[in-house]
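Inspection log for the structure reproduced underneath, given as structure tokens.
Take a look at chain A:
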Amino acid sequence: MLALAANQWKAHLRLNLSFVKTTRMVIAIGFEGSANKLGIGIIKDGEVLSNPRHTYITPPGQGFLPKDTAKHHREHALSVLKAALEEANVKPEEIDVVCYTKGPGMGAPLVSTALVARTVAQLWKKPIVAVNHCIGHIEMGRLITGAQNPTVLYVSGGNTQVIAYSDRCYRIFGETIDIAVGNCLDRFARVLKLSNDPSPGYNIEQLAKKGKQYLEMPYVVKGMDVSFSGLLSYIEEKAPKLIESGAYTPEDLCFSLQETVFAMLIEITERAMAHCDSNEVLIVGGVGCNKRLQEMMGIMASERGATLYATDERFCIDNGAMIAQAGWEMYRTGVVTPLKETTCTQRFRTDEVEVTWRS
Partner candidate 1 sequence: MATFKKIRHILYPDLTMTLALYTGLESCKELRKSVMEGTVVASLLKASMIVDPFQVIVAANKAVHLHQTNNMTTKNVHSEILYCLSPSKNISESFRSFGAADDDNSVFVVIVDDTEDKTLQRISDILGHSPTDVDAVASLFDTELIKKAYKLTEEELSVYPVLDALVSRIAAKEIITTGKGKS
Partner candidate 2 sequence: MAVLQGAEAKLYVGDFYGRPCIMKERFVKNYRHPTLDKALTNQRIKSEVRANLRCKISGIQTPTIFMVNFETNSIYMEEIQDAVTVRQHINTVQASEPNLSSVCEQLKPLAEVIGQTLAKMHTNNIIHGDLTTSNMLLEGDPKDLSLFLIDFGLSSFEASAEDKGVDLYVLERAFLSSHPNSQDVFDCILAAYKNQMKDKSASKEILSKLDEIRLRGRKRTMVG
């Protein structure tokens, strides 16, 4: 008797929940600050209402330090938040859920951004959801491109991973065994003293377009994993001499570096696609807006009868909307992070998250 009543109650609840889902749109706000970009975005059921971002740019030859980056995020948090709300034309009370990046990333910038998210969540009395940064990229990529079940190449300053979904988990099939591809490009940009505005990778891409002469460099693929550290030391050591002697121009070296590292990335992505029998490929992460990488991936995809999905710099580069999108996916399946657990972690693997929103 009692059991029956409980079942009836559950059925009633489910009915009510689905009623809520179909009649009222959920609005999510996302806070991202795991590296040198501070982004705050608002999403309403898959529609990006606003997505402003402010980037901490360091002088040529310099990387960004955690302390200074955190300071940048603190200084710009309120103005970016204001812009996000105004652009979206949304009042705080209309927001349903606050999402923030738990990790992975740099400690101090993560914490300073999470602090803002926690503050507004309490101020506005909204539930809060802690999001994995990498999952944010993947879900944003899927939303924007409409890719259903792609093999994902996630490439940025801190990450190089080939990911595919299986059994409620984004599994990492291949990754770098040392440094990330974006880190390799950024550090080479420092050798050439390229500007960090808008990003070192962007400036390498522009120079590479004018490169003609190809220099062979160490190419290291191991199974579905790659390694860039040997290649980086090689080019760091060779570049000044090659440029000085006039044998190669900086343009040639940027071109050669891109051709080499991208070929490695495409190769492991193709391996993973063959392994998983996949016919969709999605590129996400900051390096993912590189046109040459997209072009190479496009050729590979078309040669194996697969479809390439890629986005532009608005969504490839770290942004707040991607955190809102992933948080929204989690929230609609009932995930809420208790305030006590709204911490940050520098290490947070993509495959640690239980993907509750996909079948």
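The rule is short, and it goes like this: a contact is a pair of C-beta atoms (placed from the backbone, for glycine too) under 8 Å apart; a residue touches a chain by one contact, two chains touch by 3 or more; residues count from 1.
Behind the choice of candidates: all candidates are chains of the complex that A comes from, given by their letters.
Please read these numbers as outputs of a predicted model, since none were measured by experiment.
Interface record for this complex: partner of chain A among candidates 1 or 2 is 2, by the touch criterion. Residue ranges on chain A touching candidate 2, taken from their complex, read 34-36, 104-106, 133-134, 156-159, 167, 171, 173, 175, 177-178, 180, 182, 214, 216, 219, 221-225, 259-260, 263, 266-267, 270-271, 273-275, 285-286, 296-297, 299-300, 303-304, 318, 346-349.
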